[in-house]
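What you see is the complex with one protein chain gone and the rest in place.
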Amino acid sequence: MSHKLTFSGRISGFFFEVGDMSLFAVRYFREVFRGPYEFRELLNQCYTIGNRSLLLVGVTGFILGLVFTLQSRPTLMEFGAESWMPSMVSISIVREIGPVITALICAGKIGSGIGAELGSMKVTEQIDAMEVSGTNPFKYLVITRITATTLMIPLLIVFGDFIALLGSALVENLKGGVSFTLYFNKVFNALSFGDLLPATIKSFFFGFVIGLVGCYKGYHCKKGTLGVGEASNSAVVYASMLLFIVDFIAVFISDIFFEI
Amino acid sequence: MEKPTQIQPVLEIKDLRKSFGDNHVLRGFNLVLNKGENLVVMGKSGSGKSVMIKCLVGLMQADSGSIQINNKSIVTLGQVELDLLRTEIGFLFQGSALYDSMTVKENLEFPLRRHKKKLNFKQSNDELILEALKNVGLEDAIDLMPSELSGGMKRRVALARALIMKPKIILYDEPTTGLDPITAKEIIALMRQIQTQYDTSSLIITHDVDCARVISNRIILLIDGINYAEGTYQELIRSHDPKVKAFFKH
Partner (left out) sequence: MSKKKSQIIRLGVFVVLGTLLLTAALYFIGNRQHLFTKNIDLYSKFRNVNGLQVGNNVRYSGIDVGTVNSIQIQSDTLILVRMLLRSSETQFIKKNAVATIGSDGLVGNMIINIIPREGSSASIAKGDTISSFSRIGSEDMLTTLNVTNENAALLTADLLKITTEILNGDGTLGMLIRDKRLAQDLKASIYQLKIASTNTSQMIADLETKISAIDMENSAAGILLTDSIEGNKIRHSLTQLVTLGERLNEIGNSVENIVDEIENGNGALSYLTTDTLVVRQLDATLINIKESTKRFNENMEALRHNFLFRRYFKKQERVQRKEAKKEN
């Protein structure tokens, strides 16, 4: 790949990266179903990615629900439509805001973490050491991490959504005197499978994208500490960008299948 | 050092070529490592030593040439066979390359996870680990994290990890780089001790002349991508070739 910053160089560099990342994804799918399986490491990664991010996701989700409800209240009150708050908040959180915000936070925390970890392992020849010791580092490091993000981020999104709705219900309870039972009754009244299913399906793709980009960037890290920083940084940037592209495509597809 | 009694090649490189774009790093390198031998490959930085050793273990693909380890050509091996072959080779990395996220014990355990059964070791993992650590004099460090170790200790743990599968060939990539002279000497002494204890053949890549002098049975000078000169330390320091002389001049 050319490192000259000419326009054509950048363009070809971009396409090279897209192609290379696609090959990386293809390699993931080729190897994920083939043994040997690194279950211990997978569980370890699930723990790191899932449990260790729950607090962050929970806090941001709670504040998101709280603020969203507080901000929307005056407008809805103007129309005398406060009773629509649970429906409005739940639909926007479950369908869009919850998955996207949680995924972006995970891209920041998990994606950059994976990028930096694999990047530094690459730089200090730990990945080579694994390979030499007869362990497939792609299986050990990449498959486990991408699988873990693909499985854990949807769960984090479910938690995030739920906690955001709790935050919203709290505001409604304190400011509007709406009981939690009534709030959640209205929430489930407003939601349909067409809201929850596409959001859940797309959250698996979010998880996959975060893991894929983090692993790719780390695995192809350039030598030196600067390379590690760059790997972690570009993992976040690329993952965030890809998340929005995936989201766009997901909305497009669910529009066709679920008739939003 | 006395020469090995029987000459039996365990590692053979023939006409190895590797280039990165216009940069032809290896241009037909040849090497034979005999059983029980300590072969040192010397060269300047960027001369292609590391590339050569990476090609040797399959971390890099050579452009052409053949590499035979224990009479198996690594170029033609599939992944599974290659991984199995790699258990016969110990590799000490330049920067130790210990896994940061694992304790010393887990670092040593790591190569055992996949291949212990195939190698029919009778000892348990813990016994193997303890034995390897004893041999490098670090049995107390078993539960420490790599970040808690000094540079010399890291190198020893890395050596213990390279030894855990009881390999017959050990590849050392700049074993003394980044260490103070005293620690470097300790490591060299350790390498010699292990060579006798485990009955291994060693391929050592270094630019440290002292290291080469102490440990080598034979030295190959890698200059301009080929094995430029070959011989014992004594033979080479007597050479009149200016490029060779440049190496041994202090």
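First chain written, first letter: the chains are A and B, and each begins at residue 1.
Here, a contact is a pair of C-beta atoms (placed from the backbone, for glycine too) under 8 Å apart; a residue touches a chain by one contact, two chains touch by 3 or more.
Predicted, not measured: the structure shown is a model, and the values here were computed from it.
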- Query: The chain left out touches which of the shown chains?
  - Reply: A
- Based on the whole complex, identify which of A:158, A:221 or A:246 touches the chain you can't see. A:158
- Missing-chain contact, candidates A:44, A:60 or A:233, resolves to A:44
- Note on the structure: Even though one chain is not shown, subunit A touches it at residues 43-44, 46-47, 50-51, 54, 81, 155-156, 158-159, 162, 188-189, 191-193, 195-196, 200
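In the analysis below, only the chains that are shown with their structure count from here on.
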- Task: Would you mind pulling out the distance in Å between where the CA atoms of subunit A average out and where those of subunit B do?
- Result: 42
- Contact residues on subunit B for subunit A in the complex? 54, 57-59, 79, 83-84, 86-87, 89, 91, 93-95, 97-101, 110-111, 113-115, 161, 165
- Message: Under the definition above, what is the set of subunit A residues touching subunit B in their complex?
- Response: 36, 117, 120-121, 124-126, 128-136
